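Before any comments, here is the structure.
Only a single protein chain was left out; the remaining protein chains are all shown in position.
Take a look at subunit A:
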């Protein structure tokens, strides 16, 4: 009971606006823009480091900055990891197991 009341009194009014609807939608948009850029420039050599092992070519640098700006750091990492996983799966499916990866 005391713990509950203590909790209620603490931090009662803080609202994290960066996970509300508008912020989420802005984040999704910039994320999609960045990944589309990656797809378009996939023939260029990836030189920049994104995060969790993802590399991207220098042409998408501005979009990357926007992406990181609009979304939380943990979300950026989460999306990057998801993207790498999808890339790996599509690569496996396309190759049909020919290349030993």
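The criterion applied here is as follows: a residue touches a chain if its C-beta (ideal position, glycine included) is under 8 Å from a C-beta of that chain, and two chains touch if they have at least 3 such contacts; residues count from 1.
Here is the rule we go by: contacts and distances are computed from a predicted model.
One subunit of the complex is not drawn; among "Protein YIPF3", "Protein SCO1 homolog 2, mitochondrial", "WD repeat and HMG-box DNA-binding protein 1" or "Ras association (RalGDS/AF-6) and pleckstrin homology domains 1", its UniProt record names it "Protein SCO1 homolog 2, mitochondrial".
Where subunit A meets the omitted chain, the residues involved are 3-4, 6-8, 11-17, 19-21, 24, 27, 71-75, 77-79.
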